[in-house]
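Can you read through this structure? Questions will come right after.
One chain of protein is taken out of this complex; the other chains stay put.
Now for chain A:
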Amino acid sequence: MMKVLVTVKEVAEVEEDFVLDGTRIDDRFLEYDLNEWDDYAIETAVQLAEAGDDVEVVSATIGPERCEETIRMALAKGVDRGIRVWDDTLASVDLLDVNAKTEIFNAIIAEEEPDLILTGVQAHDDSFGATGVSVADAAGYEWAAVVNALDLDADAGVAHVRRELEGGVEELTDVELPAVLTIQTGINEPRYASLRGIRMAQRKEIAQQTLDDLGLDEGAVESQITLTDMYEPESESDVELFEGDADAAAASLASVLREKGVGAQ
């Protein structure tokens, strides 16, 4: 029996035109959706479950009741059950930082003891990009970040992974289980939930847990980071369109590059 835990997050997407209200964006301009990276992590987990004989996939999220639909979509795609952590303390926290998330997921890991944890590389909204690795460190698990290919040898307890490094370099690594892998987009093609899956998902469990249930208190979510300002950076862009056939366009491009000093001796 193998257990895979997938952390998922419902992220806010900002509409094209929005208004800032201090350090927040008004709810009117936000739409909520599953974090893109997590969709790939879910697909990875579900594929493992389909390939193995006895694999349980559990999803965990931190978020208000609104998120249930997002989790249910994961259940519809093949996740077996979900855990959602929320309470008044969490609701009153302004900024849930990486440490806070680490504490919470660590408590879940202690209870669930998964063999493999899959997270997204980053969340589309706050983009800390650190939760996965931080959780591994706290739980004492091995880890690999920015994984874009996975070949799991469950019997040997090893995950053969390919990682995407800077500048187009890729690395092949073997990671011993239990481990955390942060999943990169493009590792697979996330499926659509089927209507049969949606039907079945209505009967799957989403367990709600409070900090108290997890043996944590307010201290766990206190943050050393404060959000001090939020503004739209001024952006300036110049666009020059090259007309004509390939030859003419290439000639214009070359002269622009020369003017800018590219390729100068």
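A few comments on the model shown:
Here is the rule we use: a contact is a pair of C-beta atoms (placed from the backbone, for glycine too) under 8 Å apart; a residue touches a chain by one contact, two chains touch by 3 or more; residues count from 1.
Assume contacts and distances are computed from a predicted model.
Here one chain is missing from view; checked against "Aspartyl/glutamyl-tRNA(Asn/Gln) amidotransferase subunit B", "DNA primase large subunit PriL", "DNA-directed RNA polymerase subunit Rpo10" or "glutaryl-CoA dehydrogenase (ETF)", UniProt names that protein "glutaryl-CoA dehydrogenase (ETF)". Interface note: of A:D26, A:E50 or A:E69, the residue touching the hidden chain in the full complex is A:E69.
Among A:S194, A:Q208 or A:S255, only A:S194 touches the chain that is left out of the view. Contact residues of chain A toward the unshown chain are 68-69, 72-73, 76, 192-199, 201-202.
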